[in-house]
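Heads up, the thing below is written out as C-alpha cells.
With one protein chain held back, the other chains of the complex are shown just where they sit.
And now, chain A:
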Amino acid sequence: MIKFENVTSTYDAAQHPALEGVNVEVEKDEFVFLVGASGSGKSTFLRLILRETRPTSGRVYVAGKEINRLAGWKVPGLRRQIGTVFQDFRLLHNKTVAENVAFALQVIGKPRAHIKRVVPDTLEMVGLQGKENRMPDELSGGEQQRVAIARAFVNRPMILIADEPTGNLDPNTSVGIMKLLDRINRTGTTVVMATHDVDIVDQMRKRVIELDEGRVVRDQSRGVYGRS
C-alpha cells in the first residue's frame, strides 16, 4: 500500500536531511506506529505520503503509483484516497459537526444525496450520533477529534494518516480514540500514526517504525514504544 524506496528528503535550509535512505513497506490493512523524538522525520514521512513534499531522492509509492512522479493535477485524486487526522483537530469552527464532515465531501463534488446518507452513518460510527448540530466549540477534545476522524474517514479512504491524534487528549480519551482508529483499521483501511504516546504504543502492540535523525532505526511488528 505504501512503499518508501531509499528515500532521502532534505529541506533547503537544513543541514541534515529530514529523512535519509528510508526503506519501508506498509501492507494493506496494516496498523503502523511511527515513533521517534521531535525532528526525527515523522512528519516528513507523512507529508511524503500525502505528496505535500517530494523526496530529494528515492521513490515513494502509494497504492502502486510512484507519487513523486504524479502530475500536479492528479494529486487531489491521490489525497481522496487518504484520510488525515491531526493533533489540533483542524475543524471549521463556523460549521456544525455534520457540516464539518460533509465539507470534505462537498469540496470534492459528491452529490448531495450521497452526503446526506453517508454523513450520519459515519458520525454514528465514531460515536457522535445526536451531536450532528453541535458546534465544535461545544464539544470536548475527544469529541472534536472524533469529528476530525469522521471527516477523514467519510470518503472511505484506503489509508488513514494520523499525526499525533492523541497529543492533546487525556489518557482515557486517548484510549477511546485508539479504539476508534483500530475499528477503522479493521474495515480494511491502512493506518499510519505518528505518536509520542508510550502507553498507547505499548498497549496496542502493533508494528512500530522508529525514526532517529531521519533514519529508520527500528522496524518491529507487535512492538512497543521504547526498545524492548
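In this text, a residue touches a chain if its C-beta (ideal position, glycine included) is under 8 Å from a C-beta of that chain, and two chains touch if they have at least 3 such contacts; residues count from 1.
Following the convention adopted for this analysis, contacts and distances are computed from a predicted model.
Engineer: Have a look at "Cell division protein FtsX", "Aspartate carbamoyltransferase", "ABC transporter permease" or "NAD(P)/FAD-dependent oxidoreductase" and point out the UniProt protein name belonging to the hidden chain.
Structural biologist: Its record in UniProt gives the absent chain the protein name "Cell division protein FtsX".
Engineer: Touch as defined at the start, partner being the missing chain; which of A:104, A:128 or A:162 qualifies?
Structural biologist: Final answer for the missing-chain contact: A:104.
Engineer: Please identify which residue in A:16, A:90, A:179 or A:205 touches the non-displayed chain.
Structural biologist: Checking each option in A:16, A:90, A:179 or A:205, the one touching the absent chain turns out to be A:90.
Engineer: What chain A residues would touch the chain not displayed?
Structural biologist: Touching the chain left out of view, chain A contributes residues 50, 72-73, 75-84, 90, 92, 103-104, 106-109, 112, 151, 155.
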